[in-house]
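Take a look at the following structure, please.
A protein chain is absent from this complex, but the other protein chains hold their places.
Going by the order they are written in, the chains are A and B; count residues from 1 in each one.
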Amino acid sequence: MRKLTINPKLCTNCHICELACSFKQSQTLSLFKSCINTIHLVEDEITIPVTCLHCVEAACVSACPSKAIAKNEKTGAIEIDYDLCIGCKTCVGACPFGNILYDPQSSKTGVYKCNLCEGDPMCAKFCPTEAIVYS
Amino acid sequence: MGITFKIDGMTVQAEENEPLIDVANRYGIKIPTLCYHNALEATGNCRICSVEVKHGSWSKLVTACNYPVWQDMEVSTKNERVMFSRKMTLKMLLARCPQVEPVQKLAKEYGISATEYPTRNFEEKCILCYMCVRACEELIGTKSISAINRGIEKTIGVPFDEASPTCIGCASCANICPTGAIPFEENDLIRKIWNKEFEMLRCTECGKAHITKAQRDYLCRKNGVKPDYFDKCDACKRKDLAHTFNSLILPDEMEIK
Partner (left out) sequence: MIKSTKDLLKIKKKGLDNLYPDHPKIAVGMATCGLAAGARGVYDKLLQLAGKTKSKIEIGVTGCLGLCQAEPLVDVYIPQKGRVVYRSMTPKKAETLFKGVSKGEFPKGNALFYFTSDDFIQTGEKHKYPKKGIPTGIKSYEKYPFYSKQLKIALRNCGFIDPDSIEHYIARDGYFGIAKLLEEKRDPESIIEDVKKSGLRGRGGGGFPTGRKWASCRKAEGDHYIICNADEGDPGAYMDRSICEGDPHSIIEGMMIGAYAIGSKKGFIYVREEYPLAVKNLGIALEKAYKEGLLGKKIFGSDFEFDIQINRGAGAFVCGESTALMASLEGKIGEPRAKYIHTVEHGYKNQPSNLNNVETWNNVPTIMMRGADWFSSIGTPKSTGTKVFSLVGKVENSGLIEVPMGITLKEIVYDIGGGILSKKKFKSTQTGGPSGGCLPQDSLELSVDFDTLTKAGSMMGSGGLIVMDENTCMVDVARYFTNFLAEESCGRCIPCREGLFHMLNILNDICTGKGKMQHIDQLEELSKYIIDSSLCALGGSAPNPVASTLKYFRNEYIAHIKDKKCPGGVCKDLIEYSISDKCTGCTLCVKSCPVEGCITGVKDKLHSINKDICIKCGSCFEVCNFDAVVRK
């Protein structure tokens, strides 16, 4: 099983991962529509890219009333099945780390999250410093 | 119990009593639906998934979404009888909701772009698929909306059109509606739906809102969670995550060599 590994020490806060993710998700270039966010901590002079942890016991999975969120056995990602999602946003609140986003303008049901781009994560692909690696 | 039967002449395998539409989907046989949703109990409202089931001299039109399959039945998904029924359903729908895109699209697939049957209300968007009602009852659990009145006056609404005491303003009904028939407005302060204004729950850090206070209270009651679980928005929670990671990153000197 391939894993997405993030090494914050290599992150330069260039935001390319965010733009790549945003474009993949909604064909826009917006830092607010990305499933990965680079968070710059001024005091420690470090930028930490934060994204879905694809938890083993995911809070979003157990919170979803339609059982729409589940682990994709092939990619290992926790993803939303839009044939089941009704857009109730319980998952948005349930995730303790804030890794499910809500955008009423987005297509489908308004909620979306990292699904490791179906096995070919854009953030890893575009990161120039290999701070994000998929291997 | 494994059984076999035929769909359009092809022998298929299934579990006894499985819904016919699940079997058809497995074999890539496409049957149109309008009121069917994977997360909801199939009710057979729209009749568009009607197919013919035959056995010997007995035959009947049934809705594939909720018909339990049995050994040796013969299904036709597009014979003359089925096509007549499907086209009539589309004519009825097009007459009812002439400006609704999913209806226009599906009707066009069957060669219907107009109908001689009159339209009662050209602005009508609701196709009475009941997805909103079922979602609210089966998944959210508040049962705040229902089908009201009978016959042609049938409509979806809240009791007496008044602000519902049980609605939490989650807008799942509006999201799931295939035709956008349920309007709602929202900003960071309020969400207005079904004649009720809901105060939005605003992030204690940045003020962004995603759910209503009513939904927060409901989720806390339902899951036994403390209200402060929902205090922050997703972006601010990610910032907290970053801080958590930061505190976990080992200084270089601690790296194991």
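Just so we're on the same page, a residue touches a chain if its C-beta (ideal position, glycine included) is under 8 Å from a C-beta of that chain, and two chains touch if they have at least 3 such contacts.
Small disclaimer: the values here were computed from a predicted structure and weren't measured.
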Contact list for the unshown chain, restricted to visible chains: B
From B:S146, B:T166 or B:N246, residue that would touch the chain that is not displayed: B:S146
Of B:K6, B:K54 or B:R81, the one touching the omitted chain in the full complex: B:R81
Option touching the unshown chain, where B:T63, B:T77, B:T142 or B:T212 are the choices: B:T63
On chain B, residues whose C-beta touches the chain left out of the figure: 43-47, 50, 61-63, 66-68, 81, 84-85, 88-89, 92-93, 95-96, 116-118, 120, 128, 130, 146-147, 149-154
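What we mean here is this: only the chains that are shown with their structure count from here on.
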Rounded Å distance between chain A and chain B, as computed from the means of their C-alpha atoms: 25
Residue ranges of chain B touching chain A (in the complex, touch as defined): 37-39, 135, 139-141, 170-172, 175-176, 186, 210-211, 215-216, 219, 223, 229-230, 232-243, 245-246, 249
Chain B-facing residues of chain A, complex: 8-9, 32, 37, 39, 41, 44, 46, 48, 50, 63, 65-68, 81, 83-90, 92-93, 95-102, 104, 109-110
